[in-house]
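The other protein chains are all here in position, but one chain of the complex has been omitted.
Think of it as A, B and C in the order they're written, each chain with its own count starting at 1.
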Amino acid sequence: MITEELIQLVTPEGERVSHPQYESTLNGEEIFGLYRDMAIVRRLDNEATSLQRQGQLALWAQIQGQEAAQIGAGRAMQPNDFSFPTYREHGIAWCRGVPPEDMLRMFRATSNGGWDAQKYRHSVPTVVLGNQVLHAVGYGMGIQRDGAEDAVITFFGDGASSQGDVLEAFVWASSYNVPIVFFLQNNQWGISTPMSIQSKIPLYHRAGGFGFPGVRVDGNDVLAVYEVTQRALSLARVGGGPTLIEAHTYRLGAHTTSDDPTRYRIDAEVEVWKHKDPIERVKALLAREYSVKNSQFDEVEAEADEKALKLREDVLAMDRPDPITMFDNAYAEFHPLIEEGRHEMIELGVSGGQR
Amino acid sequence: MITEELIQLVTPEGERVSHPQYESTLNGEEIFGLYRDMAIVRRLDNEATSLQRQGQLALWAQIQGQEAAQIGAGRAMQPNDFSFPTYREHGIAWCRGVPPEDMLRMFRATSNGGWDAQKYRHSVPTVVLGNQVLHAVGYGMGIQRDGAEDAVITFFGDGASSQGDVLEAFVWASSYNVPIVFFLQNNQWGISTPMSIQSKIPLYHRAGGFGFPGVRVDGNDVLAVYEVTQRALSLARVGGGPTLIEAHTYRLGAHTTSDDPTRYRIDAEVEVWKHKDPIERVKALLAREYSVKNSQFDEVEAEADEKALKLREDVLAMDRPDPITMFDNAYAEFHPLIEEGRHEMIELGVSGGQR
Amino acid sequence: MTTTSMTMAKALNEGLRKSLENNKKVLIMGEDVGKLGGVFRITDGLQKDFGEDRIIDSPLAESAIVGTAVGLAIRGYRTVCEMQFDGFVYPAFDQIVSQVAKLHKRSDGVYTMGLVIRLPFQGGIGAIEHHSESPEAYFAATAGLRVVACSTPNDAYWMIQQSIDHNDPIIFCEPKSRYWEKGEVDLESPPAGLFDAVVRREGSDVTVIGYGGTMKTILRAADTAASEGVSLEVIDARGLSPLDFSTMTASLEKTGRLVVAQEAPHTASIGSGIVSELTHRCFYSMSAPGLVVSGYHVPYPPTRLEEDYRPTVDRILDAIDRVMEY
Partner (left out) sequence: MTTTSMTMAKALNEGLRKSLENNKKVLIMGEDVGKLGGVFRITDGLQKDFGEDRIIDSPLAESAIVGTAVGLAIRGYRTVCEMQFDGFVYPAFDQIVSQVAKLHKRSDGVYTMGLVIRLPFQGGIGAIEHHSESPEAYFAATAGLRVVACSTPNDAYWMIQQSIDHNDPIIFCEPKSRYWEKGEVDLESPPAGLFDAVVRREGSDVTVIGYGGTMKTILRAADTAASEGVSLEVIDARGLSPLDFSTMTASLEKTGRLVVAQEAPHTASIGSGIVSELTHRCFYSMSAPGLVVSGYHVPYPPTRLEEDYRPTVDRILDAIDRVMEY
């Protein structure tokens, strides 16, 4: 008998529902803060999409529809926690303080990373599905050896959940009781592959078979995601071990700007999910319960537009690096082939030679 | 709440116990047949061990203690079923009709395989842990495409259960509803690594998280193993999909002849398990319930000795192959480097040159 | 001979279709190969025509795609595995090296590992990291495998079919940067054997060998060189393992000078293998050392820089100048 638990604190209509184990600990101001985060991130996401359409980015991976999952999880983190993302965690990056323009460097193809991962305690994007999940477990093993009370959280999708690396990470996290939260954003699709091909049952059930708890949360309900993640992180910090969180959400956009979802998915499905939009939901809640006025929402919109404009300017200002920088950081210490390469490139005159 | 179900039909003392879902369908003759299989396989196993001690084998992986798990599973197979073993499935090979001397070719280091896998419908040994589990799933996908009513069964250990390949195989088997039985022999150790490092909970629980049933059987109770495997295979044949069977057993010997268990395991543990010996158990049952006489057991012993003697003779007769055979079957079709290699070897005179 | 003009992507699609029609045991498996037709649309329309049992949309795990293809081969099927990009073949490396390459031998010839692993390889499409790799040398260095690379629509059409028919496992490298370029395809007869090198342009001064997407760059370099009075003989290796040394030797004995161009870094690469082997075979004809123009020894750079990482016409001409100086 397979259960389909779904932790929800706010309905798609913005009405509160009570849950036996979880209740929201956030006040109106904090909830408005989450709304602001989501609104800004969506605006930046749309700006990036149009930058790509205008040929300013090589590619863009949208998060539209997944803002609540990411902002809820990102805001549940403590400053000292560390996160390991995929290529789509712009909402988490935002919560970690990564400058928006840095999030776009990889998509502008001027860097393979983009930000100082140690400074923001948010790792560089991982494109090879599942790899980062093992890194997170190892990082958590380091936390244990430091005797620190930090936790690590890692993000991956429904598709990546089929990768051996992710499943081995479950084995290790359980075996060493690692202070980690596995945050699975089930957006129902892995490019054109529906969730049903990855698993016949909800993915949070996987955890139980590895000996740690799995929970399923309404990924479009930012209040629920916040509470569930918050509790899992606290549990990890005090030696409670790993938790798998499956955030039930939806990829409203295409997989990336190079994808064409009309080939494999019906509009009706998208329509259904549009009614569960994470931002509209919290907006309705704020209006109803905290009588937030339209003007306040408008102010956020305006702020978001400003940030989008700045992002655009910053991206347009990102020039092609000097080719010779390809040799930088290939190795940490002297390497003869690196010196030879630099020399050849200078000889060829394709580089200014400066470093 | 973690259950620790253990399906058992015969106690270590050889007394029958009833189980709500399973009962033995075997008559005295058939049970005696299982006893005979186990006795012969143990005798051959011991002969192989002494052959190794005498320098006649490069290595040997003993099965002592796991005879019931292997004979129970092997005899539950239908002729058309196909099995994918590790390096330790001598009992399965025996049930599939693989000549004992063929089982030793790999350990004599005269072949990397040893028998005609298609003829016996039992694949060649797989040494890289977990690889064969995916092969079995693929084979099962072939059965489905042939519209056949066969099943495939694959064997692996508690250690291998941590490998990504095994876990990915669970994903695939469930997604495609493959007619497969995953037979996990949990002999409590992976070389020096105790089961507790691979998982904090019994391994059969893994299956549930992937959407198919897992069962735990007393791996030292050949009647129980037979019934449980038989049912899982029948289920698979009629489109019931995969089952994970965890056979709770014990490696009474060393990991292999190159291993020294005294470095990591206490004798007391071994002693406890000796009392659960799979062969003694069925012997007691046969004596009590079917009044099998000692003379009948002695006949089997004698038969086993004969077979062991023949095995010894066959192994001693296995000569070093002509070096030039290393080029055979490296490729199925003409390859210039193979021809060059053969030519060079003949020039060097290390080969008789015959093929 | 009647020919039709089509892109390499279309030629691969047509070649796969032919193999699927000719042999009921042929399957295609990979991520998004069904409705979507693969991210490059190479399998476009095939699932519609051959069904979900033969064109298999797989869960997301490369080791499992290859590992289950091995099991299918043991059951008598021939599976074309699509790796979505070169950089995603590594999770399957263990299955490829330990099983695909060795099972025919281990089974004493009983198992036929007739399967094809399609690899969209090399760079040039301005992608993000892991989408522009050249892993061919890993596989060429692995005994038990064969590796080929196509560079034209006609080769793509025929080589994919020849690979599927072949009884050894084949790593099939497709230059993704050329997928959308058109060329003439002869639907009646194959241009050459699967592993034959082909002389793309005859010349007398320097033998330049390449494969895949690099061929076009080399041919451009040959035009420029010609205008400067240097005649390049351009060879498309096609078979990377085994290499067709007879065709290469014949050319080198004529020119006495050798340059190999590839995107992969130099160390332990196809190019260094060609140079060392040909230097041995043609020692007395060599008037200059063989040079390799390759990617630099760094992780594939952000693609705004890739055109200075991959062999350019300039870098090839520079190597030509250097061998001509001897």
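Points to keep in mind about this one:
Please note the rule applied: a residue touches a chain if its C-beta (ideal position, glycine included) is under 8 Å from a C-beta of that chain, and two chains touch if they have at least 3 such contacts.
Small disclaimer: the values here were computed from a predicted structure and weren't measured.
Judged over the whole assembly, touch between the missing chain and the shown ones holds for A, B, C. Screening C:K102, C:R200, C:K216 or C:R238 against the full complex identifies C:K102 as the residue touching the chain left out. Only one of the listed residues, A:Q52, A:Q66 or A:N112, touches the absent chain: A:N112.
Contact with the undisplayed chain is limited, among A:W172, A:W189, A:Y226 or A:Y264, to A:W172. Interface with the hidden chain, as seen from chain C, comprises residues 87, 90-91, 93-94, 97-98, 101-102, 105-106, 129-130, 137-138, 140-141, 143-144, 241, 243, 264-273, 275-277, 279-280, 283, 288-292, 296-299, 326.
Counting over the whole complex, chain A has residues 84, 111-113, 116-119, 123-124, 126, 128, 131, 133-146, 164-165, 168-169, 171-172, 175, 328-333, 335-337 touching the chain that is not drawn. Taking the complete complex into account, residues 58-59, 87, 106-112, 127-129, 159-165, 190-193, 197-198, 258-259, 263-264, 320-321, 323, 325-327, 330, 335, 337-338, 341, 345, 348, 350-351 of chain B touch the chain not shown.
Just so we're on the same page, only the chains that are shown with their structure count from here on.
Farthest chain from chain B, judged by C-alpha centroids: A. Note on chain placement: the centre of chain A and the centre of chain C lie 36 Å apart, centres being C-alpha means. Between the CA-based centres of chain A and chain B the separation comes to 44 Å, rounded to the whole angstrom.
Each of residues 162-165, 197-198 in chain A touches at least two other chains.
Counting partner chains per residue, chain C shows two or more touched chains at residues 58-59, 61, 63-64, 91.
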